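With one protein chain withheld, the remaining protein chains of the complex are depicted in position.
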């Protein structure tokens, strides 16, 4: 409590980097000592909001006082920065995905392991209070053995085409979060994946070879099932719900609401649409995620999604894409010791 | 209103037959003139409750005053009775499935068509007030173009093994209702089916070559998706929910409740479990279904699930079973003019 | 079960009488043997729907086979018919209120007591499944000692002025049901009443010396509180809710809904308005009420609102009116042995 503060550096001052910087500012015992980004205006905004200072990547990684780094750059820089940070001995938090290429991602994860530094991947949904509670309820045996997990995950609207074209496709860009939640909740290694999908929201997405509406079926080693449904469109807002059915019962998590207000008139009862921005939907989760990373840097005994989790989700996304292309169930290659 | 009553006969005085008889008794302008069943006690109970009289199948079908028949016998008698009733010129209501064998079912449907009699199949869920409203909302354009249908359908507990062994398996016995709902709501012919499943509830079910937990993915001609999840087990009661997502919004139907009572104490808020018996869950639907059949017999312009619907659901159930066995997406053979 | 059926007569073939006749027709072991009403068309409709026969009041009360009567006439005939039926030795069900004049009502109740016949008053809400469950939860000690009861009771729209002018005013006509529910749930004699009210919905109501919006506060012998809020207007339908707060927790009952359908679009989530007709809102309650009266006639050990309950609710309505007029808390005269 009265120890020296944890000292962190931020690589990448874009939207998510700035959010993490603000979260860190509200956590006691943590200091953001520097931020690096080629975009000077973005850096200036973070400096203004948090009182940190600008630095180059070299300076930041070379500063022995910096104990951990947050990698919030474009995806294609993730793997290289993980390796450099690992060699500098820093604890690492990296946004998902590690890399669109699985073997490139594997090399980065291996580097962190070789250097003995913690590598936490930005699967923020594991820190959403309601989803976290689903896992707790399962762990406490409240629903018996897990049998079927149903994940509904819908974005309000598709991202811009230029983003989509470099995103790696729906499975790696969007469903990867849900695939991680499936692993988080199913409780057994996933061994088979089946998928179907369509471009229904925007023809341009189909023309680009991608899909915007998809369902994936996962099957675990012990026959547990998981169904994930995704859409890039939900007129009523960002819709993220999970149900876990077990031998003794069910737990479900719904969408948080901005107000509890109900209106009633001649036409019926009405409540507000959902948040239409993921950073509002998961505001609590982002804060909790940063608190967890601080605990990781301090060496605390805290559960977090690590490099293997990042690889496993990526492998599932790849399997789903192959299953869709082949029109058949695909086996998921298992690592030697998947947890 | 002041016309002669519609005169109907009941073939089969078991649980569902008796329910239909009682529903008919509450509808104005309908008279149940006779009931036939080899089980004399069952016949006596229906006679007692409704004031109808016992008859043989021959008498009933040979009575020119009988305008329509309800076939509520064991499944293996359905097809033969459809054919005999059709030849007698009766309007026909037959419980699902028409037959476990698709080609046998096709012959029965063809007989009804040839004889020019209406053939209504007992897909009672189409008459559930909430599911019916989903269709109405779609038809009125409230959610735009349908993109994704999610059907959750769980029984409280598996039926007895002797029933299961002769049931035709989960797809034909249980999911067939959901497959019909998919056709009812997707709004386009289903052209592809994928499926996965496990025996998680009871090992005996797996030993018998069946499953008790399953998910099927359907894809329509225009790329619309439908996911159906089934389980033979739901500790909290009979759970039947549907969501339909479209380009402009969503409509969802949940489970009715027996009371609106909430209790709150130190441990939180609590409400009752769901109905644990399908005949309670669908009590309204069964009544509405009989009212619709009466309207059909009267020659009214009323929508109802007909022989082709019965065959199509059976074909989808067969396709799902083949998809599961093959581990791949299966094309659904299309009739010449599926509606 | 195999005994002779209970034989009942119906006095009054208006809206509520016809409803009771239909409820009776659906109960096994009950026969409606005759209906009496000066309105021949109304009688004919009941005869047509249930197969009973028309009779005069004299014939009906003089028929020794008739064991019980349902009094569903205009209010000003209730007391006299209770006395005549009591002298004929019939079990009696009478719609509320017994009479607008408390002493006239007392004489009728006394007559039933003197003749030793059961007298059940039509407080149908006691038979609503959700309100009934509130009482059961209290009786089972689930919320500890009752401390505060909150009753919200709103009609969709005021009745016609000609009805209102003869209704006895909001307290005797509308709040009387809620006053009975208060007695049903508070669990102690009510000793004090305070009230306030306004004519906000329709100036004509105020001009006639009545109110359309009112709140009454009740206080029991042991200091338990009950608040009843009434309005003759609720744009979203018939709104009837109750909360009971106790030392260990709370139980609440809400409004039933016609469908479980939710729609969601850009503007938010929407569900249907409530029932806008009390006979739909309380359809289950009316059926259960008739079943209870049949049990009473059969001599079964069944709880029901009796003559003293009818008098007590009437006394509370009178006290509320006096409290409003005087602008002060009014003591409620206690009978010798109120239960």
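Order of writing sets the labels: A, B and C. Residues in every chain begin at 1.
The working rule: a residue touches a chain if its C-beta (ideal position, glycine included) is under 8 Å from a C-beta of that chain, and two chains touch if they have at least 3 such contacts.
Just so it is clear, the structure is predicted and the values come from calculations on it, not from any experiment.
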Which of these touches the unseen chain: C:133, C:183 or C:219? C:219
Across C:19, C:124, C:152 or C:259, the one contacting the chain not displayed is C:152
If I consider the whole complex, including the chain that's not displayed, which of A:142, A:298 or A:328 touches that chain? A:142
From the listed residues C:8, C:98, C:182 or C:234, report the one that touches the chain absent from this view. C:234
Of the residues in chain A, which ones touch the absent chain? 26, 28, 49, 129-130, 133-134, 137, 142-143, 248-256, 258-266
At which residues does chain C meet the chain that is not included here? 145, 147-148, 150, 152, 154, 192, 194, 196-201, 213-215, 217, 219, 223-225, 227, 229, 231, 233-236, 243, 245, 247-250, 327-329
Against the hidden chain, chain B presents residues 235-236, 264-273
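We adopt the following convention: only the chains that are shown with their structure count from here on.
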Using C-alpha centroids, which chain lies at the maximum separation from chain C? A
Rounded Å distance, chain A centre to chain B centre (Cα mean): 42
Cα centroid separation, chain A vs chain C, in Å, comes to 58
Sites on chain A at which at least two other chains make contact: 235-236
